[in-house]
Structure formats: C-alpha cells, structure tokens
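One chain of protein is taken out of this complex; the other chains stay put.
Labels run A and B following the written order; every chain starts at residue 1.
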Amino acid sequence: MSLLEIAEVSVRFGGNLALDGVTLSAEAGEITGLIGPNGAGKTTLFNVITGLQSPTSGRVILSERDLGRLSPTKRARLGMARTFQRLELFSLLSVRENIRVAADIYRSYSGSKDDPALVVESMIDKVGLREVADARVDSLPTGQCRLVELGRSLATRPKVLLLDEPASGQDDNETVAFATLLRELAADGMAVVLVEHDVALVMEVCARVHVLDFGRVIASGAPSAIQTDAAVLAAYLGSGAK
Amino acid sequence: MSQETPLLELRGIRASYDRIEALFGVDLVVNQGSVVALLGPNGAGKTTLLKVACGLMAPSAGDVLYAGKRVNGTRPEELARRGISMVPEGRGIFPNLSVRENLKMMTYTGVSLSQVEEIAFERFPRLAERSRQLAGTMSGGEQQMLAMARGLATNPAVLILDELSMGLAPIIVEELYEIVAQVARSGVSILVVEQFASSVLGVADRAAIMVHGHIVRDGTPQELESELSNAYLGNQPERSGGNK
Partner (left out) sequence: MDKFLTFTIVGLSTGAIYAIIASGLVLTYTTTGIFNFAQGAIGMLCAFAFWQMYIAWEWPLWLALLLSLLVLAPLIGAFIDTAIMRGLEDTTEVTRLVVSIGLLVGLIGLANWIWKPGISRNVSPFFSGHYFSLADTRITGQQLITIAVAIVVALVLWLFLKFTRTGVAMRAVVDDRALASLNGARPNRVSMLAWAMGCTLAGIGGILIAPNVALDAGTLSLLIVNAYAAAIIGRLRSLPLTFLGALILGCTEAYLSGYLNSTPNLAGLRLAAPAILLFIVLLVIPTSRLRGRRQSREFFPMPSWSGTFIFAAAVIFAGVVLATTLSNGDAVTYAKIFSVGILALSLVPLVGFAGQISLATLSFAGIGALVFAHLGAGGNPLALVLAFVIPAAVGALVALPALRLSGIYLALGTAAFAVALDRWIFNLADFDIGPLHISLFQLGSTEVAPLNIFGYSFNTPARQMILVSVAFALISICVVAVRKSAYGRRLLAMKSSEAACATLGLNLVGTKLSVFALSAGISGVGGAILGTQLRSISPQNFDFVSGLPVLLLTVVGGIGAVGGALFAGVSLMGLLPLISLLGVFFAKVAGLLPGIAGVGLGRNPNGTVHDMRDGFESIARYRPAIIWLAIVIPAVWILRLAGIYGNAVFFPLLVLSPVAAVTFATLKIGGLEQTPTVDEIPLEWKGFIEPWKSSDVIELDMALGMNEVTLHVSP
C-alpha cells in the first residue's frame, strides 16, 4: 500500500468532467510527477486531495485511512501539505513570519516540543531564504515566493507534500538548486507530488510520472518511458504527431 | 490581398501580473489573411500575449499595432468594434445566457442581430436548434462552437483563438479546425494559441514556439514540427535565444 492513494476520483463541474476516474499513488521517499496540458485537471486533483474541493465520487487514502469528507484542516493535521499555483502567501507578513505561522499551528495541534522559532530558522536555511528572511513577502519575486510557500508547508512536518508548479517564476539557477532540495525532501522520507510544467525538471527528479489529460490518467511510468509514450506524445502534440 | 501586409503587429511586448513577469520582449506579426500559430507549454505566456493583443491587458513595454496604427491602451470594447475578435480560453461564452442572447451581445459591434444569426447558424447549424437553451448547459464542443460563432459573427478582420481544443475530444477539435481553415480561406487573419500542436499546424501559415515568456523558434509549420517534442517534453531542455 502506498502512502497516498487516489482511487477512482471524479469531479464534475456542471456539464464538464474535470476529473474522470483518476487513480494514482505516491510513495514515501519518492518524488511523483504529475504532468499534463492546461485544463487537464492537475490543480483540481490537488484540491480534492487537500479537501478544498469535494469529489463527485472516488476516495483519497492516506496511510491506509480513507479521508472521506474530512475538512482541509483535519487533512493537514494528518500530515498533508501543499503549495499553490496561484500563490497563497500571507502577504501582510514577512518571510520569517509566514513560516512561523505554520510552525505555530503545527505545534498547537501536534504537541511537538520543538521550539517553533528554531524550526523556522532551519526551514529558512533549508529553502535558502536567509537573505530575505525579514522582507515582506509582497516584495519578493515569484521564484522566492514559491520557496516561502514550500518552507511554510515544510514547517508542518508533512508526510505528503503536494507542490503545484513550484518552479514557475524561478530562473535556471534557482531551478537547479530546487531540484536538489526536492531530492533531499524525498530522502527524508516524504512523499512529494510535483505538478510542474517545466517537464525537464519533472523528468530529472521524479521516480514515477503520471500524465493527466482531459481529467484522465493516460500514462504512468518511469520518466524515460513517458517521454516515448505514444499516448503522451499524442496528448501533447496532437493525434497526428510522429 | 497582399500576403505581406502586417495587419496585427506586436513589437517588444513585455507584460507582468503584479510583479510576476510573464513576457520578456515578444515580437510577433500576423499578416493580412494569414494564420499564425503560437505554441508552447503551460505557463509560457501565450495567453498573456493574446490578452495584450486584444486590449484586455496593457503591456508594460512595447507596442501593439493594428492596421499600421499604434493601439496600446485602447479598450477591448473599442478594438472589438474595430475588428479584432477574440475567443478567450475556456469557452468564451456567457453560461447563464441563452444561445440567442449570447449572439445578441455581439450586436454591440454594430452588426444587426439577424446578420449575426445568419453567419452563426450557417457555419454551425447545430446552434440554431439550441437557440433558446442556456449556453452553460450545452456540451463542451457546442459551447466552443458558440464561442467561435460569436467570434466570427461580426466579420472580424483578425480572429484570435485561445486554446480552442482545451478539454475537448480530438474528433471535435479536428472539426473545429476545419472551420478555422474555412474561415482563413475567406480572408480573415487568424492568431491561434494551442498546446495541441498538430491540429493547428495543419492550418497555420507560420508558427512560433514560446517558452518562458520568450519566442524561442519561429518559422513554417514544417520547420517547427521537429522542435516541438523538445519544447514540450524536454528531452533536451531548450531555452535558447531567438533566431529572427
């Protein structure tokens, strides 16, 4: 049994089927990639997993527990964390305070004895934001904002980390550093799910990649297999692609 | 008609959301009567470029020229009246209005309702049967037809199509592109953004690939076809400079 299992999840918005029987899983200690064209349903799937969107049918299972209709808050407390494609930062607070809020919340429900101030400092170092730790997040470029969101999620010590386009807005050097960071997180035992349009990055770091198209998983497998998969090529390049 | 007359021209366009920069100096020309395809992965800035072209978004630098005139800062409704018609991403329709009411909205460009309906229903007979239905309750393909009908009903000079194929079955996409080809033959200039490459390459005269807010390749569809897999699936990460 994988750490995170998504079984037959469907979401219907009016007449449109945004997700159509999606089944996939993410293993602890691995980075799982999720790619697909715009509108394929990746962010919707994240919303379903974190409880921000209830599915029309299907189940989300974390550590062999069916999450049913649990609220986002309860899911977070079970070890689920995410970042957002459209940044959801606490714009009135500094980088340090953003992460501190998360560390404090974690402490309040987990009973952890760790000093949240120290947790925050280690997270700042981990994501590499030491130089801008006191800056208001409003003043940072997107790439760094995404790192703040990452640091904030990490401060809740998640088992499953869902990253929605974390590398967009990062320049090439930042992306290289980011890939290294992702590998470290997986090595710590986290199940990392990566939605990213920088496919090069996905192919580089992921153990497995799922391809979503029209709300369905059209391919799953190792990156090398995905890159030559006929269905994937068709989805990305159209049915007539060679 | 002269093939080489630029009708819609984008020069050195830069644009940003808040402080997030999306376009870093993009040049693109749509000649009279030609079909230009703009391709590229998610988040490359294609939609942003279209928004700038039709006036929904002001560029932070650069110029938009339409029929030789600089139209930066002209409001979208004004550009619509002057002949730039945009079919936005994700169904450019009003879901809570009936099909007929959707078409009625087009009469703001100065075309009569009967004329709009004639054009729309001739190209898309299925819409005539559904004229009283709420647009949001139709199938995805029918909604996209309505969106295109809306875009075409005013006999625009430039038709801008954003992600026509999004969320649609391939068979319907092919059907829609046949109509695009017909429209192009009737002399309308078309700028189309797509992720699905091959469906659009069949009808395009020129194509450009956009990655990370830059146009990285530009040429005939044949020249570009081989590059696409790289740009999308990143077999060899490709972010090098332009070659105009």
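Here is the rule we go by: a contact is a pair of C-beta atoms (placed from the backbone, for glycine too) under 8 Å apart; a residue touches a chain by one contact, two chains touch by 3 or more.
Owing to the predicted nature of the structure, the values given are computational and were not obtained by experimental measurement.
Within the whole complex, touches from the chain that is not shown fall on A, B.
For the chain left out of this panel, the touching residue among A:40, A:102, A:129 or A:163 is A:102. Residue in contact with the omitted chain (choice from B:16, B:72, B:107 or B:131): B:107. Shown as candidates are A:25, A:44, A:153 or A:220; the residue that touches the absent chain is A:153. Between the chain not shown and the residues B:86, B:166 or B:224, the one that touches is B:86.
The chain not shown here touches chain A at positions 50-52, 71-73, 75-77, 80-82, 84, 86-93, 97-98, 100-102, 104-106, 109, 116, 149, 152-153, 156.
Those residues of chain B that touch the chain absent from the view are 11-12, 14, 18, 24-25, 27, 54, 56, 61, 75-77, 80-81, 85-86, 88, 92-97, 101, 104-110, 150, 214-215, 239-242, 244.
Everything below uses one rule, namely that only the chains that are shown with their structure count from here on.
Residue ranges of chain B in contact with chain A, taken from their complex: 19-20, 41-43, 89-90, 95, 136-140, 163, 166-167, 169-170, 174, 195-202, 225, 228-229, 232-235, 237, 239. Residue ranges on chain A touching chain B, taken from their complex, read 14-16, 37-39, 141-142, 165, 168-169, 172, 197-203, 214, 226-227, 232-233, 236-242.
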